[in-house]
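Every protein chain except one is present and positioned as in the full complex.
The block that comes next holds subunit A.
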Amino acid sequence: MKKKIIFFLIISIIVAYFGRVEKEILDELEIATSAGFDYKGDQKVEATAVFPRINPDKTITNETLSTTANLSKEALREINQKSHKPIENGKLEVAVYNEKLARHGIEDFIDTFHRDPSIGSRLILAVVDGSSKKILEKSYGEFDTGTYLQKLLEHNMAHGIIPTSNFHLFLSAFYARGMDPILPLLELNGNNINIKGLALFKGPKMVMELTEEKLFTFKSLYEELRLAGVKLKTKENNETEYFSIQAINSKKKFKITNVYTDPEINIHLKVTGSIREYSGENVDATTIKKAEKLLKKKISKESAEMIKRFQKKRIDPLGLGEQVRSRTRHWDEKKWEEQYKNAKINVKVEVIITEIGVVDGLS
């Protein structure tokens, strides 16, 4: 018994002493919520870290530190030298890159995040038109910029028209065969952050930009819409009419024929929504027909145009190659890339207006 106790004590002392883990006490850290990277000439990057300074009276002030370096981890070390508490990146919510850097390729930055165990895969990535430092240094309301950006993007992804995107989805699109990644594109507009559109990547490099107006169509093709909204405009008898269609849900189905020879992709899109506002006189059965027609026309026109542009740039943000691959045995990537250029891609849209509000005006 005595031997056992002594043995146990010795073991526990050894383990406790040599098995120590580095302590990271919460209130002795600066916890970065956002990081921004700006292109500064050849192989040089200006990194900006945002961390909320939580004051004892529970208010939050937005603090930023930036430095220019060659590598992002080196930048972190240099920023640490400027800070009075160690900066930790374990709660990074948003990482932004400016457009110049994105066009140059963000492979290195993705890779270091990928290998860092303290970076979560729900980190949101975004591209900024202009300087990311400027966007991050500004404070918006009661939050620090990282939190603000994350909240802004997240609710727009859940119920808005921004396609869902985070680090995990970016990586899967990046490494998947037959798919190219996308990221939301932001811009600073006065005192607000605006969603400018979508940055489309070919591998690690941004090659194309999609404007905000096209996002509705893009998102319905890319994934499923959930309670989104869209504005329709029509000119009839020299009178412009506006529709506001809300609560739009969409579903898509792929049908691919001739997968082995010359794939023809048919996307069947089903969109349901309700009319919330109409600038014309009454909402009645004809209005519904009109709205359905308009929305159908808008989506089919925009999607055809969009896909043509994608084919021209040889990018595949919609993951059509992935759809083909999943239906093909011994799929050949090179062969597909050749085929994709001229592949026939049809979008068939079906629009149903399910309701017009609480009061049923139809008679």
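Heads up, the rule we're going with is that contacts are C-beta pairs under 8 Å (C-beta built on N, C-alpha and C of every residue); 3 or more make two chains touch, one makes a residue touch a chain; residues count from 1.
The definition used in the following text is that contacts and distances are computed from a predicted model.
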- Chain left out of the displayed complex - its UniProt protein name, from "SCP2 domain-containing protein", "protein-glutamate methylesterase", "Spore germination protein" or "(2Fe-2S)-binding protein": "Spore germination protein"
- Message: Please identify which residue in A:90, A:141 or A:357 touches the non-displayed chain.
- Response: A:90
- Positions on subunit A contacted by the hidden chain, ascending: 16, 19-21, 23-27, 29, 31, 33, 52, 54-58, 60, 88, 90-91, 93, 118, 120, 147
